[in-house]
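Removed: one protein chain of the complex. Kept in place: all other protein chains.
Here is chain A:
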Amino acid sequence: MAPLLTVEHLTKRFGGLTAVNDVSFTVEEGDFLGIIGPNGAGKTTLFNLITGFLPPDAGEVRFKDQPITGWKAYKISRLGMTRTFQITKPFGHLDVKENVVVAALQTSSTLREARERAEGVLRFVGLESYRDRSITHLPMGLKKKLELAKALATRPSLLFLDEVMGGLASDEVQDMMEVLRKVRESGVTLIMIEHVLQAITQLSERLLVLHHGAKLAHGSTREVIRDPEVVEAYLGEVDPDAVH
């Protein structure tokens, strides 16, 4: 059977800068892939290329063997590939629940059904007591959860998370990790960019390391974090025994 996602030779240039350079990898159904690399390594750009927010200069993306390179973002989302944004993008004039309702509507036949499902998703991520809150004064931790809730409400089969733990306090990170474990158990395949290395090494079985836009390492989390090149570059502080 074809992998859920196939990325081949994906390349993106911004003027003289090659932000993503000939990156290839595959993701099988049920995988949890972590993507790490320093700031500016091209992680977010890679997400933008795969999810249709930027057209690649070269390379191909396939979802279950179907080529989707250059497709519009909304069409890719409708296939079941949904992403979150590193800089959260809430719908500012809607309240917390309505934000999730918009997402749930994309896979519901009635508004009533969407409202019920939104309620379920809010409970799932632990936002139910904030359902009527306006977005304006929502703290970062809740905004990140809302970002996740919106993506989940579209019922994705493949979920792209761009630093959902960025800027969270350590108890919030623990909380988010619990939620992500539940997402995983519910059968969603996950690709997650994360700076909080302790978190990503505990969650993901496989890691892909990007460096200056290119793939530096790719393999099981255990192997990758012992890779001398990777250790030297970024992983000095990770305790190899606390790994998935």
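Things worth noting here:
The criterion applied here is as follows: a contact is a pair of C-beta atoms (placed from the backbone, for glycine too) under 8 Å apart; a residue touches a chain by one contact, two chains touch by 3 or more; residues count from 1.
The criterion applied here is as follows: contacts and distances are computed from a predicted model.
Hidden from the displayed complex is a chain whose UniProt protein name, among "NADH-quinone oxidoreductase subunit I", "Amino acid ABC transporter permease", "Transketolase" or "Sarcosine oxidase subunit beta", is "Amino acid ABC transporter permease". Residue in contact with the omitted chain (choice from A:G92, A:G187 or A:P228): A:G92. When you scan A:I36, A:I68, A:V101 or A:M176 for touch with the missing chain, the hit is A:V101.
Residues of chain A that touch the chain left out of view are 51-53, 72-74, 77-78, 82-85, 89-94, 98, 101-103, 105-106, 111, 114, 132-134, 150-151, 154.
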